[in-house]
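One structure is given below, encoded as C-alpha cells.
Moving on, here comes chain A:
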Amino acid sequence: MNVSLLLILLLVGAFATYLAGDKLASKVALFFSLAVLGCSIVLLNHFNAGENISFINQWISQPNISFALQADGLSLAMLLLTTALTPLIIFSSFGNEYKNAKSFYALILFMAFAMAGTFLAADGLLYYIFWELSLIPIYFIALLWGNGDAEERKTAVVKFFIYTLAGSLFMLVAFIYLYQRAGSLLIDDLYKLDLTASEQLWIFLAFFLAYAIKIPIIPFHTWQAKVYQKAPTVGTMLLSGIMLKMGLYSVIRWQLPIAPLAAKQYMFVFIALGIAGVIYGSIVALRQKDLKKLLAYSSLAHVGLIAAGAYTLTLDGLRGAVLQMIAHGFVVVGLFFAAEIIFRRYDTRTISEMGGIRSQSPKFTSMFMILVLASVALPSTFNFVGEFTVLYSLSQINIWFAILGGTTIILGAYYMLKMFQHVMLGETNKKIFADVTLNEGLTMVIIVAVLFFFGMYPKPIIDLITPSLENILTQINRN
Partner candidate 1 sequence: MNNILNQIGIENYIFLCVILFCIGVFGVLYRRNAIIVFMSIEIMLNAVNLLFVAFSTYHQDAQGQVFVFFSMAVAAAEVAVGLAILVSIFRNSGTIDVANLKNLKG
Partner candidate 2 sequence: MNTLIAITGLGVLCLLFEILNLRKAIVPMTIIGLLAILGLTVSEFNTSGSFYNNMIVVNKFSMAFSSLFIVLTIFLVGLSHNFYEDHQSKLSDFIAIKIFLLSGAVAMVSFGNLAMFFLGIEVLSISLYVLAASNRMNLKSNEAGMKYFLMGSFASGIILFGICLIYGAMGSFDVVEISELSRSAELPIWFPIGIAMVTIGMLFKIAAVPFHFWAPDVYEGSPALTTATMSTLAKVVAMATLYKLLSVMNANISYAFQIIIVVLSIASMTVGNIMALRQTNVKRMLAFSGISHAGFMLMALLSLSTSASDLLYYASTYSLAGIAAFSVILYVCKNRDNEDIVNFHGLGKTNPLLAAVLTGALLSMAGIPIFSGFFAKLVLFNQTIEAGYLVVVIVAVINSIISVGYYFKLILAMYTKEPNEERAGTPFFIYAVAVVSIALNVVLGLFPSLVLDLLG
C-alpha cells in the first residue's frame, strides 16, 4: 500500500462524481473524499510503523523523469491537511445549490488530486505538473460558479491564472536548468547538487517568483483579494485553505534546500518582505467593506508571517511555519464558511449591511467568535502554537523582526474585533437570521474542535513533522 493509491482514489472519485449526475454528485464526492481521508490516515499509521509508502517509477526515459511520490512527515502533514479539509469543504457546500453540480464537485476532487500530488511529488517535473494542474480546476470553479459581475470576475480570474502561470513558468526554466546540472529531477539528486552562489541566486529567484505569487507575498498579492471575493466560497476555501499552502510547502521543500546559499545570503530581505506583508495586510484589512475581502487580506497577513518564519532557516521557523499553515488552513476555511453562512441568510457580503446577528443566533455567534479568536492566535488555540513558534524563531534572528511581526497580534485583534463588532454585535438586525442548520453547525464544530485539540496538544503533529524538517535543515546547512 503506497501513496499512489490516494491519488488514484481521488482521480477515480472525480470521474465517478461526474458520472453520478447532478443529483448525487455532492454525496459521491463527499464519500470519496472521506474514503481518501480514511485512506490517508491508514497510510499515516503505516508510515509511523516505519513502512515505506513511497512510490517511485521511471516515467520518461529521455529526459530522465520518474514518477516519484515520496511521503515523509512534512508531506504527510500537508496531505492530511488536504484530505481533511476537502470533505469539510464539500460538506460545507451542501447548503448551496450549484447548477451543473457534477462538474463542480468533480473539479473539486480533481483539484484535491492535483494538490495532494503537489505535496507528494518527489520529482521536479512531476511536482511542477501537479502544481500547474491544480490551477485549471480552480480557474473553472472561480469562473463558472463565482459570484458578482461576470466581466469583473472574468478579469480577476484570468489575471490570477496568467499571473500564477507566469510565475511558475520561470520555475520550470529553473527546473530545466537544474536538470542540465543533475541529469535527473529527483529531489534527492537535486539536494546533492552543489551550485555556485550566483546559480543558486537565479534559481532561488525563479522559484521565489512562482511561490511569491502563489502564497502570496507582497507585492505579488494583487490577484488575491479580488479572486477570493469573486470565487464561490468553496473555491475560496480551496484557495486559501490548501492552495496557498502549496506555495509555502514548496518554499520549505524545494526552494530552501536547493538554493541554501542564496537563502542564507538574502535571508533578511525575504523575512522583511514577509513581515511587510503582515503589517500591510493587517492595515489594509482594517477598512475593507467586503467581508470576504477583509478575510483575504487577513490571510495575506498570516501567510506573510508564515513565510517569514520559513525564511529564518531555523528549526523553529520551519516547524512554526508548518504548524501555522495547518492551523491557518482550518481557521480560514472556518471563517470563509461563516461568511458563507451569513451570505446564505442576508444575501450580502457587505459588512455595513450586517450586524446584530448575536441577538439572533447566539450559537453561530459563539462559533464565529471562537474562529475570530483562533485567527488572532489566542493561546490554547492551534494558531497560537504556530504563531508563537514562528515569532520565537524571528526573535532569534533579530528581536525587531519579532516585534514588528508581533504587531500582528495587535493589528489582527484590531481588525478582527472591529469586523466582529460590526458583523455580529449591535442592535438586532432587521433581516431574519435563521439559526444555523445541523450541517453548518457540524462543520463549524469539527473545525473548532480541531483548533482547540491541537492548540492544547500539538505534539502528534510536531512529532510527525520534526524529523523531516530536521532532515531538510541538514540539507540547507550542507555546505
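Picked so that all candidates are chains of the complex that A comes from, given by their letters.
Everything below uses one rule, namely that contacts are C-beta pairs under 8 Å (C-beta built on N, C-alpha and C of every residue); 3 or more make two chains touch, one makes a residue touch a chain; residues count from 1.
Note that this is a predicted model, so its numbers are computed, not measured.
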- Query: Given the candidates 1 or 2, which is the one that touches chain A in this complex?
  - Reply: 2
- Query: Of all residues in chain A, which touch candidate 2 in the complex?
  - Reply: 59-63, 125, 128-129, 132-133, 135-136, 140, 143-144, 150, 154, 158, 161-162, 165-166, 169-170, 172-173, 176-177, 179-180
